[in-house]
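Of the protein chains in this complex, all but one are displayed in their positions.
Going by the order they are written in, the chains are A and B; count residues from 1 in each one.
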Amino acid sequence: MADFLMPSLGADMDEGTLVQWEVAPGDTVRRGQVVAVVETAKGAIDVEIFRDGVVEELLVEPGTTVPVGQPIARLRECGEAEPTPGPAPAPATATAEPDTARVRASPAARRQAEALGIDLEALAGSGPDGAITLEDVGRAGSARESMAEAVAPAPAKPAAPGRPVDIRGAIAAAMSRAKREIPHYYLGHWVDLSPANEWLADWNASHPVAERLLPAVLMLRAVALAAARFPDFNGFWRDGKFVAGDGVHVGTAISLRRGGLVAPALKNADRHSLPELMDAFRDLVGRARAGRLTGSELLGGTITVSSLGEQGVEEVYPVIYPPQVAIVGFGTPVERPWVVGGRIEPRWLVRATLAADHRVSDGRRGALFLEAVTGLLQEPETL
Amino acid sequence: MKTDELERVMRTALAGVAPDLEFDELDPETPIRDQADFDSMDTLNFAIALSRALGIDIPESDYPHLASLAECRRYLAMRTG
Partner (left out) sequence: MSAARTTYREAVRAAIRAALLDDERVFLMGEDVGSYGGCFGVSKGLLEEFGPERIRDTPLSESGFTGAGIGAALGGMRPIVEIMTVNFSLLALDQIVNSAATIRHMSDGQFSVPLVIRMATGAGRQLAAQHSHSLESFYAHVPGIRVVAPATLEDARGMLPAALADPDPVVIFEHTSLYNLEGELAEDAGAVDLDRAAIRRPGRDVTLVTHGGSLAKTLAAAATLAEEGIEAEVIDLRSLRPLDDATIIASVSRTRRAVMVDEGWRTMSLAAELVTRIVEQAFYELDAPLARVCTAEVPIPYPAHLEQAALPSADKIVAAARRLTGG
């Protein structure tokens, strides 16, 4: 018999109000099935169950508010016999969901995951009782392999068309790990792009098309220079402590036309001029899309930039790419009224955001870092 | 320059920039970036390839003329007179 507890639907949730039950006693439930609707401070939320079984008893009436962790239903597990009438069972104490302690995975899956270095916790199980099977690990492995394939030089292979690049699994694993392990904090700042745009327009007007620059390169360069000044945003969280990067290698999130994205690194981005960086960036994008990155490029980033470009929304709240400790986001530039010298003027603005690892830095440091980035963009000639 | 010559140049330029896009499947009157994931880097590379092939400079202010294939053809025809 297992207790189904009022779940915590957010770190700030202390209690929830049961709005309605979606199941009745005697119903068979499957892991992942919505069994109840719970009202929280954030609104009504569908609550899923985390194990298979049969609903034995609903302990809480709709309309009741109960603290997180209190049993709200009792579940008979698969294979468990119907209870026989007898002495009342000892009252269950409210504890954490027992099956969250250890991932349910088959021995073969565990061995294979260990061999491939795949984190079982990031996988969804398709086996009995939601257990992770060898096939699940294999799927994650081949997803990663196809990413590695994108990484490894593959001269004989024609580029992208029709090639099934299943990098979804790799992204899922990395992002699940990021959200599970990294305590992100977020900062945002509006940047007046006008100085940069004017500088860029001048540059591009006076250079042939092959030597022109994209705004994204200014942003990459600004982040690189700021990261060199603020080393606690440039490096990795490894084995419980921060390890500074051996240089400023700026990962750039590049979306692949067939879906998914990769974030290969521009090596030593703080030590290259804008035209050099532009060439390197162009080369990186081309090879990323042709599936010809090198392993060190793909894995070598010490900090990442995610830029939405021209077609997108104003603001991005990026997710840190583990084991890195910071990522800077740039939204799509927008023309907005802006107060300059006491007057309202139309200006091109971009929203810069920072997601950083709270284990390594604090908001105050983050603010200084983000200000450094935006300050550099105000003075494009210093880039 | 003849129209079919321009067409060939555009075809080659696009194939170099985005080998996974099918030229013939693009609607000529609709901006490429509305039909496919075609970003500013692609636009820039497209401009570079066209400018190299045709031996003309394409100022940044003219990039909007490269947005759709039909508009691009008209623009290049005008530029190469």
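We adopt the following convention: a contact is a pair of C-beta atoms (placed from the backbone, for glycine too) under 8 Å apart; a residue touches a chain by one contact, two chains touch by 3 or more.
Model, not experiment: these values are computed from the prediction.
K.L.:
Thinking of the complex as a whole, which visible chains are touched by the chain that is not shown?
P.N.:
A
K.L.:
So which of A:Gly32, A:Pro128 or A:Pro337 would be touching the chain we can't see?
P.N.:
Answer from the full complex: A:Pro128 touches the omitted chain.
K.L.:
Just to verify: which one of A:Val23, A:Val60 or A:Ala109 makes contact with the chain not shown?
P.N.:
A:Ala109
K.L.:
May I ask you to list the residues on chain A that touch the chain which is not drawn?
P.N.:
Residues 106-111, 126-128, 131, 133-135 of chain A touch the chain absent from view.
Just so it is clear, only the chains that are shown with their structure count from here on.
K.L.:
Which positions of chain A touch chain B when the two form their complex?
P.N.:
For this pair, the touching residues of chain A are 159-161, 201, 204-205, 208-210, 212, 214-216, 255, 257-258, 281-282, 285-286, 289-290, 309-311.
K.L.:
Can you tell me which positions in chain B touch chain A when the two form their complex?
P.N.:
18-21, 33, 36-37, 39-41, 44-45, 47-48, 51-52, 57-61
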